[in-house]
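For reference, the structure is listed below as structure tokens.
With one protein chain held back, the other chains of the complex are shown just where they sit.
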Amino acid sequence: MPDAGIMTPPTPTAKRSTRAILPLVGAGLVVARGGRKLLDDIDVEIDGHGLTTVLGPNGAGKTLLLRVLAGLLTPDQGRVLWAGRRPARARFPDLGFVFQKPVLLRRSARANVRYALRVAGRTSADSRRRTDRALAEAGLEHLASAPARVLSGGEQRRLAIARALAVEPEVLFLDEPCANLDPASMAAVEAMIGQARSRGTRVVLVSHDIAQARRLSDEIAFMHRGRIVEHGAAESFFARPQSAAAESFLAGRIPL
Amino acid sequence: MQDFSAAFGQAFGLLLALDRDLMEIVGLSLRVSLTAVFCAGAIGFPLGAALAVARFPGRGALIILVNALMGLPPVVVGLLAYLALSNAGPLGPLALLYTPAAMIVAQAILVTPIIAALTRQTVEDLRVEYDEQLRIMGVGPLHAVATLLWDARYSLLTTLLAGFGRAVAEVGAVIIVGGNINHVTRVMTTTIALETSKGNLALALGLGIILLALAIGVNAVVMGLRTTAVRSAYA
Partner (left out) sequence: MTRRKFLTLAAALLGAVAIFSGVPQPASADQPFIVVQSTTSTQNSGLFDYILPMFTGKSGIEVRVVAVGTGQAIKNAMNGDGDVLFVHAKPAEEKFVAEGHGVRRDDVMYNDFVIVGPAADPAGIGGGHDAIAALQKIAESKATFASRGDDSGTNKKEMSLWKETGVDPQKASGTWYRETGSGMGATLNAAAGMNAYTMSDRATWIAFNNKGDLKIQVEGDKQLFNQYGVILVNPEKHPNVKAKLGQSFIDWLLSPEGQKAIASYKVDGQQLFFPNAAPSS
């Protein structure tokens, strides 16, 4: 059960001395394709602690927003700032991103996690230790030597998240982490995400699953047609949605 | 009309008896072509991977050129290598002409475009798949190339074997730079050419079948590798 309070997350267990990404700011973001504005003049700030869900119907621009904020895509207009600076290149391991379809290397599960740790600059011995721990926490230690690609969909998703978390990122983006998962896998993934949040990682995830958003979120950014229509504490959003679009969406109707 | 069956029998008899001359020829063929393929791989793998990963002006033209060079006629390669290695040529002082080393060089030149082109295609496909993940991890271009090459290892091994097949079966290049000298630079294909020119057609055919068996063996290994790869859900 996530905290009911607005911005009172638990004290992070991992102390972070430098902040390389937060506050994560997007100002005046515009992405247009074929004359249509997929992101329509978006201003957003992500800071503090806890878990933010970017919620909204399909085609709202949620994934696109995440990619722009992560520096994967340059917006047509506007800019993104990481701790006050423009993203010059990927700030790994400070910023992690788990794609909707996990991209795993053609190696064992263990090798995948180790790869990320080595890229993050960990020593050999340190990597080994952290890998074992990450796999254990993901419940994948019995599959450590298996080729990552023979794992089931849910296992692959957990592995991708374990890989992202093993390097202890400051911010973690997740794009629809539970898409196409059965309830048991979904619960396992949500547990991992909750654990990351408890450890002090700032989590931003994209979802169109209302129930999940209710379960996990401290904060909601509701998107509709390329705009962030509402942005605030989760509890108030679910209790008193301000916009007609949000109301429709929460009621299970397609917002116009 | 020659007695083909008797001559086939002669060829296989030599093989079974491990005839010294035949073993020498087969051994040299394998030594030259295997070495050439490894050299071609050492150049072709990074070249192909670099072409797949890097972006620079003229990249498109270079890719077309490398692809086209796959079709280099062996005899042309032999001719170019001869002109370079000849005592009248720039590399004459190296005294490589008419030695196995020259044959290795010629075959390496022949096979490198194949390996580079196939590597580029494989790594390109993989790069498209891995691109964003590697980008988000901040993996630099050199490290990315190494990562892609290792993950493409099965396809690359198949590429090596394809290069070997091309090398071991060609005659045009090795006959010009090697000279088909008895006990020095005579390999399977040049022996077949020689026996054909002597009218010993059936013996030549018998040797050809031995060469074919070699090619089949190589392909069987490839098949075995691919099966292993599929079992590890590599592809």
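Per-chain numbering from 1; labels A and B assigned in written order.
Rule of thumb we're sticking to: contacts are C-beta pairs under 8 Å (C-beta built on N, C-alpha and C of every residue); 3 or more make two chains touch, one makes a residue touch a chain.
It should be emphasised that the depicted structure is a prediction, and the values quoted were computed from it without experimental measurement.
Touch with the chain that is not drawn comes from one residue among B:L15, B:L30 or B:A146, which is B:L30. Here the missing chain is touched by one residue of B:I63, B:L97, B:M188 or B:I210, and it is B:L97. Against the chain not shown here, chain B presents residues 1-2, 20, 23-24, 26-28, 30-31, 34-35, 38, 86-89, 92-93, 95, 97-98, 100, 153, 157, 179-185, 194, 196-201, 225, 228-229, 232.
Keep in mind that, in the parts below, only the chains that are shown with their structure count from here on.
For the pair chain A and chain B, the distance between C-alpha centroids works out to 48 Å.
Against chain A, in their complex, chain B makes its touches with residues 129-130, 132-133, 135-139, 143, 147, 150-151, 232-234. Every residue of chain A that touches chain B in the complex is listed here, in rising order: 70, 72, 89-92, 95-97, 99, 103, 105-107, 115-116, 119, 147, 149-150.
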